[in-house]
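One structure is given here, and the rest of the page talks about it.
Here the complex is missing a single protein chain, while all its other protein chains stay put.
First chain written, first letter: the chains are A, B and C, and each begins at residue 1.
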């Protein structure tokens, strides 16, 4: 389905970059959960542009409105509709996008698919759509925390070739938020920030990775063989704009190991079955094993750069094109709350399925 | 959903390693397609164990039977049921698995999820389930080829740290099949084969990667924003046993580049809009752009090794465990037809959706 | 799923009677269809209360707003979000509903299901939700008409025991709209109107039936064996508030006939295979046969009456309860556009499925 995530906790998003607004309808949220806009706004504020010198100075207010499904401050079990209204955007800046295909954007493919595209600010393919997922994900995160006391934390693990060292078992969101680049390894964060500034000066952009962990979830989540927990996470992460790669646990690095190096030995610890190492990333056979769920998502460099690029018009004529306006040279810091939110949606959906059909 | 892939071309698999058999029900196959078991058997033969010294000497006949949905040699549009009967397996060898959790297998998580597990040969979590997907995928591959003249080719691109060089635009299945390791780069294949033999001698196992390309598909496939083509491919690939990583186009390597290095410039070529490079991997904004679709899947080393390993029993007692029986030291060569098949299922489903709702 | 209709043309509704508003998100609408609010408003105006002396004098403006998915006056293929804002409703009149269960309403069952219910005006169970379906259905109706030149017409066929005679092959919406009761049989309409007025005087309510026909659709719509066209229509109609019965073609009356009386003989007519009679109601084996699709829906008398009734409070105490406010004594006239709309949604969804996987 085009715009709906999930089996039991279902999130349908709508809206375009320069239309009336964007929103989400969440169907299947358990009833009786305390909920107001104040629960959702912090995640949206973290996603919003204009938070720091590293991100675009564009100002979007991104104020979320709950339109249904909540009564007397608690969810009713019926669909929760959320909307964020777009400020009056000046689409005239984008007028030239009407007649050309920006390199490595979705202009050409939307036209090929639909024959009619909203070219204003990327239309439906704009990353603005992710604000709707963040609103829904903030709700999912709250429900998960109330059910399990779980905690989902993401951070920028890599900017280009600059990696970082972070303790997956203890890192908290508050540690992620201490710097603009959202990397809790202070030295790495500094290098990353310098790199982003340098890239901006060259009117270019840069890619990188976000790592995400989920702690405190029970064993048993995930539906084999199709909706394995890591499979659904992979699908959800690759549905994010600019995402090109996903790995769970040891990931590609694990393909270099032998079985004897890679296997996670079981042992009894804390009165339950645990693994001594966590190369499985908390998921075995597609089902959570009670260890920390850990995965990494790779994002390509932002396609919008301020250097001239070759492309063609919708008529097929070759032209040079330079982006204007205000765009992030690096999406990574803003991707952090997005990855957390989408992870929360996936994990809650798996938890509800397990509640229905599991042991 | 647990065991059903797809929206319009829907594949539901069933069966366990040591049960009566395994199978698939395919619902939504277009009518009028010529089909017999002979169309499906070659892919199954490529997946089957015991094909070479590199794979397990176990013999499974894996003969596919079409039970419904085909009449007078052509599909009728109604569900196609396929089955492969299990040979009488001797589960007694697995008797000790009843009471312990093999490291990095799904024994513990299935028990946590369902409270009751078929321990014989891995039960439902066995890679044997993939034979059902291969049967369904061979059908999807045939339908795609008949609709578009498309071609899907996968190969072993990496075994541990041994990579390979293959021309994605021209490589064919016949070139993949020339050696046991299924890598069309002959020198690399030789090194890979040596590595697999060496690892087997140490009673260990080894991981690696499979690359897959799909050529000849039209622009416009993929449903934004959830069922983006790369998102659905990622989910489908991570649902394969031992898969831990996925990347499309430039993937993780692309995160090291700047936007000016990474962007695929558009140009007119062969009378249509083309990209000069293909770092996008044939997919932009989640929709195919008519270039070769290219992705890579990382598989961890096989969890079953013949060295002693620490684990716990279902009662929580620590024990040493050594696998017996016959197991591949490297799943990569057999993963090749599996990846192709699952890709075909995903791509056909996207093509049918585009036929319904597209331009 | 709770609030989503359809497989390919998917309609998700949200909203409550006295919340911020109600709305629908339509995912899967074909691109390039001309669309503005003006296409949707007439159907909403027909559904709206306060249209005649027969319906409640309540005034709802029911102005529809398209929030996404339309650009330059045409659909883009991406989700179409629609909303109708609620006027400031005075929920204080409903304050007593907080603590009691109205007979034959959904108060008790929502409480049993969710433990927390929006009691204001019926909340999610209010017929107001159908306005969202009417908006979505008006779009579906337009798409169907543009694809096939088809025509869907519903009318009040029965009020209590007053039936009517209408030519299913020729009746048009304009003939339905000539009187307040929406029955194109003038004599019957007069009797129905008199009955409704009489019932209102006794502070009671009355039930009846709506018949609906769809003409001009091709043979081949409907997905056996589950999503048979009549099965999906039945499900959609029974999901309407107060609907208790459905029949297609000859329906229950057909159960009184013998096979030789009931069978529809085939013949060639107008250059194609036709049936001489249409007891099948245009659907055979769950698939449309190209004849007029015809079905009837039975609606119970409105549960809200102004006579005292026995019930219990949420605490379990017996009390007497009399409804206040303004309520239709007969929902039938307003059900007409609702039935048409929901039929259009079902039929378009079937048509898109046939486009994807059919002959």
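Operating definition for what follows: contacts are C-beta pairs under 8 Å (C-beta built on N, C-alpha and C of every residue); 3 or more make two chains touch, one makes a residue touch a chain.
Small disclaimer: the values here were computed from a predicted structure and weren't measured.
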| item | value |
| --- | --- |
| Omitted-chain contact residue, chosen from B:28, B:137 or B:207 | B:28 |
| Full-complex contact with the absent chain, from C:46, C:142, C:182 or C:228 | C:228 |
| Identified contact with the non-displayed chain, of C:83, C:136, C:154 or C:248 | C:248 |
| Interface with the unshown chain - residue positions in chain B | 1-4, 10, 12-16, 19-23, 25, 27-28, 31-32, 65-69, 71-72, 74-81, 83, 113-118, 120, 123-124 |
| Residues from chain C at the interface with the omitted partner, ascending | 1-5, 7, 13, 101, 103-106, 108-110, 112-116, 124-125, 129, 158, 160-161, 199, 202, 204-209, 218-228, 230-239, 241, 244-252, 254-268, 273, 275-276, 279-281, 283-290, 298-305, 307, 309-312, 316, 318, 354, 358-359 |
| For chain A, residues in touch with the removed chain | 7-9, 28-32, 77-78, 224, 352-353, 355-359 |
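As a working rule, only the chains that are shown with their structure count from here on.
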| item | value |
| --- | --- |
| Length of the line joining the C-alpha centres of chain A and chain B, rounded to whole Å | 26 |
| Centroid distance [mean C-alpha coordinates] between chain C and chain B, Å | 46 |
| Interface hub residues of chain B, defined as touching at least two other chains | 7, 224, 358-359 |
